[in-house]
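Before anything else, here's the structure in question.
Below, a portion of the complex is reproduced, with chain positions unchanged.
Chain lettering (A, B, C and D) follows the sequence in which the chains are written, and residue indices restart at 1 in each chain.
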Amino acid sequence: MFYHKKRLQYFTKPEKPDPILAKKMQELVGGPFGEMTVMMQYFFQGWNCRGPAKYKDMMLDIATEEIGHIEMLATTMAYLLDNAPLEQQEEAVKDPIMQGVMGGMKAEDIIMASMNPQHATVSGGGALPADSTGYPWNGRYVIASGNLMADFYSNVQAEAQGRLQAVRIYEMANDPGVKDTLAYMIARDTMHQNQWIAAIEELKADGLKNLPIPSSFPQEREKQHASYQFWNLSEGTESKEGRWAKGTAPDGKGEFEYIENPQGESEMPDPPAPDPRLHSTGKQ
Amino acid sequence: MFYHKKRLQYFTKPEKPDPILAKKMQELVGGPFGEMTVMMQYFFQGWNCRGPAKYKDMMLDIATEEIGHIEMLATTMAYLLDNAPLEQQEEAVKDPIMQGVMGGMKAEDIIMASMNPQHATVSGGGALPADSTGYPWNGRYVIASGNLMADFYSNVQAEAQGRLQAVRIYEMANDPGVKDTLAYMIARDTMHQNQWIAAIEELKADGLKNLPIPSSFPQEREKQHASYQFWNLSEGTESKEGRWAKGTAPDGKGEFEYIENPQGESEMPDPPAPDPRLHSTGKQ
Amino acid sequence: MFYHKKRLQYFTKPEKPDPILAKKMQELVGGPFGEMTVMMQYFFQGWNCRGPAKYKDMMLDIATEEIGHIEMLATTMAYLLDNAPLEQQEEAVKDPIMQGVMGGMKAEDIIMASMNPQHATVSGGGALPADSTGYPWNGRYVIASGNLMADFYSNVQAEAQGRLQAVRIYEMANDPGVKDTLAYMIARDTMHQNQWIAAIEELKADGLKNLPIPSSFPQEREKQHASYQFWNLSEGTESKEGRWAKGTAPDGKGEFEYIENPQGESEMPDPPAPDPRLHSTGKQ
Amino acid sequence: MFYHKKRLQYFTKPEKPDPILAKKMQELVGGPFGEMTVMMQYFFQGWNCRGPAKYKDMMLDIATEEIGHIEMLATTMAYLLDNAPLEQQEEAVKDPIMQGVMGGMKAEDIIMASMNPQHATVSGGGALPADSTGYPWNGRYVIASGNLMADFYSNVQAEAQGRLQAVRIYEMANDPGVKDTLAYMIARDTMHQNQWIAAIEELKADGLKNLPIPSSFPQEREKQHASYQFWNLSEGTESKEGRWAKGTAPDGKGEFEYIENPQGESEMPDPPAPDPRLHSTGKQ
């Protein structure tokens, strides 16, 4: 069960409306690594968790925080979409030189042409559960496998891409209010990246999980001759110089081997004849 | 440019057809963490890479390998879908007890009812670019941000979830041929998990990138008082016991702090009045 | 901001696992009218609301309740997916008559063939943010227009279809635990249908909104000769007998008129010639 | 069976091309509440209807009308997309001040940059089955449950949101031809809102259906103690002031009750241990 409190974790009011910035910020709301994703991802991981209580509680702590992040962004966007230019300017530009160049367009027309049309027509000036191209958020973004080690790597990635995207929009924006709010969200992403890396360490320390994921599958059942081979399939051997091509593998269970001229181990089989009831094309 | 060679990296022929297993294996072809994802993800990362040649070459090596993995799976599935039961059995079951229980259904009917219908109707006995529920693969699964550190964490995750899913299907299958082919693919996932973790180490060793991602953004521009706080928003303090709540954070740049009774820092602002041209609901 | 409390609004444990029922119940989690929709819909409506506080508070009350409904369903589904049959039965059926009919299939095989494969492979025994066919929840399900009258009709509909679907699954299920939990959710849907109809009344009583929606648009700007005409375009005049074909319209602003042989008011214009740079097909 | 007649229900030719307006108007064609939705929704409701003939005929009347609405919009859009600016202007702006500001861009360039690219590349100057962000129309927008009461509330909503969106585009447009055609479509939406509300009344009058939906489910099977409770889960009690918190509920079957400090009725159960074959994370 949940309770809502009428405060925001952090918020600075935008200085002025900016529907173009609102369009871009949708990526942080409803993009693959936006706040809707991390909220839902941590909830499904937490609700489906069958491991120790400290992990489950931790996941629900942060999931609950992320609902509030959507709220912060939705509040910000209401200000950015306020007084959006909604009407084409009727009076023609008077200056003849200007008219030749601009054909009578004004800044308002240009913004109206470039903003997300649904911010006016569909939501009436509010945030949308969609990304910056208008594509809706969807449930395939959520990763919750029941294997905490796999999931925590996913969470590091989500916070890494999330912070990267918040930073890019911070660089693009010049509204001091928006930048200030983003500076807080970026700080929380710093925390959350660290949190999930710490959680991976904790899983190892607790002896619950390890590399390779899932570590509970006995490696003698995999084809171990291929478990640490690097296959050089793109012309040139620059890839030979990296850490991934030599030395002990990070899981400590094998030595990397660089296969410079790899060949397929198996012949291509001849496909079975098609079923006549399917009316496919056979050999003759 | 690419060249195709008519060998498979590894392959053991399935012993017998099994359309239900084919339905499940679609997850490994066209699911969010299937081979189509890793192939496309590593290609877009590689093609968009503006970093050192060893990274770019390495990404194109593995992307090229992954095309061959789709080929291995498609070949396997042609055998699993061979001779699928395509017609309802017309003759009724004769034994009266059986008839009461089964209503005349045979194993063939049951398989026909449960298989992916498109494996017959749409693809005529071949693999589909879709997951195990029939949902098509889509480009939002691909993560290629230009920031290699962020992308490599994504790649670890993709290989972790990919190996987990291959292992789960290995456990569910009992066809020795399919299990043997899966045992090879699981081994390659072992390699690829290790490879991407090694690549993260290499980025750090090369001084190119570090935590938090993106490390090129000056942390003094984020709200640093919040950068290492753990917010306890789910009842109970089990989450206090974890590595994420105390000690130095993994990035080495702060100390974790546990906020047991967190309060929002900002008041909820009063939203601006709606634009009359939008015909939304205002205060009076 | 939000807080999570470790209690469930209501819950009765399922008596036994049932992966097929779990597949069907996904509709209530992630279908177009599942709990994810109402939660997100009421939040976006509430966050984007610029009207009186009592409406905004009410929407956030119910949105917050709905998060807990997903939690109830996810908890239920963990039990339904417990001990799912994950392996094909290897030993053949011994009785020769049985073998002929069943081909060695057991109930476990049948369930394994029919369950949502992702409940094993992808989520490892947990709920998914998807509907009963495996299609992911998406943000286009959310309706939040800024016009409360339009939105409240949408909310009645969501709760009506939601209750209808819960009732249908109640009828199909025979697990007493699941039925008991559903009986609670059906009761809440009763409340919520009533709540939104009451809210429509309140908007009218407050003089904020009325029919036709949006009532703030002056009707003299629409083509009023057509505003209350019923066009009979499907053969036969059974439709003439209904309330929609005669008498005063529910908005009280016009009289219904039945047009038995309707004709288009305008001629079909001749389309403009195609632009040569588009290489489309023109008249000659 | 259907017949097509070469007239339009209503049409006024746009005065001049306007690809930006065409982009926005796609919402009325292929958005969640566009003409494709209402056409398909009323057809599936009508074809699936097993109720009295007057309802079925009425649904097919209006569904048939809606095909013609797509035709009206497609015709309008062919004019709006005529002579779209398709080439970047090569000659640089000569005036040095202009050049500094505009960098050589002309109004044509700006329109070309902002229009839906598929209106040129994909459709060659025609309407698309997509919304104003380019997202394709899809079948999950269609609501046809077999329960007419549930469906008619959905239809009110579709017409309400549809009219709201047409009105918003009417406000944004300044082409007299487009406004005139929209004024007709807005009038039809007035009719259709009234029609569906009248149809709800008729269902009640005929004793076929009532509130709560579905009214055929015996309410004694739901947990009736919760059927009329309002749960105050968002801080503050503004929501107590509304019609939804006191008095007799609109279905006439209960009294609203305001629960100011609601508590969950059930304890959170301990989740079952994970299946070892799934390689998920368990308690130790």
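Keep this in mind: a contact is a pair of C-beta atoms (placed from the backbone, for glycine too) under 8 Å apart; a residue touches a chain by one contact, two chains touch by 3 or more.
Nothing here was measured: the structure is a model prediction, and the numbers come from that model.
*Asks:* Whole-complex copy count for this homo-oligomer, where the file places 4 chains?
*Replies:* 6
In the analysis below, only the chains that are shown with their structure count from here on.
*Asks:* Rounded to the nearest 5 degrees, what is the angle of the rotation that puts chain B onto chain D, matching CA atoms?
*Replies:* The rotation relating chain B to chain D comes to 180 degrees.
*Asks:* If you average the CA atoms of chain C and of chain D, how far apart do the two points sit, in angstrom?
*Replies:* Centres of chain C and chain D (C-alpha means) sit 13 Å apart.
*Asks:* Quick one: report the Å distance separating chain A from chain C, using the average Cα coordinate of each chain.
*Replies:* About 27 Å, centre to centre.
*Asks:* Which chain A residues sit where two or more other chains touch them?
*Replies:* Within chain A, residues 1-9, 50, 55, 60-61, 63-65, 68, 75, 78, 86-87, 120, 122, 124-125, 130, 135-136, 138, 140, 145-147, 149, 214, 217 contact more than one other chain.
*Asks:* Show which residues of chain B lie in contact with chain C when the two form their complex.
*Replies:* On the chain B side, the touching residues are 20-21, 23-24, 27, 31-32, 93, 95, 98, 102, 106-108, 110-111, 113-115, 131-135, 164-165, 168-169, 171-174, 233-236, 264, 271-274, 276, 278-284.
*Asks:* Applying the document's contact rule, which stretches of chain D touch chain C when the two form their complex?
*Replies:* Interface residues on chain D, with respect to chain C: 5-13, 32, 53-58, 60-65, 68, 75, 78-79, 82-84, 86-87, 120, 124-125, 135, 138, 140-141, 143, 145, 147, 149-150, 153-154, 156-157, 160-161, 163-164, 167, 170, 183-184, 186-191, 193-199, 201-202, 205, 211-214, 217, 219, 221-234, 236-244, 249-251, 254, 256, 263-269, 271-272, 274-275, 277-280.
*Asks:* Residues of chain D touching chain B in their complex?
*Replies:* Residues in contact with chain B: 164, 167-168, 171-172, 277-279.
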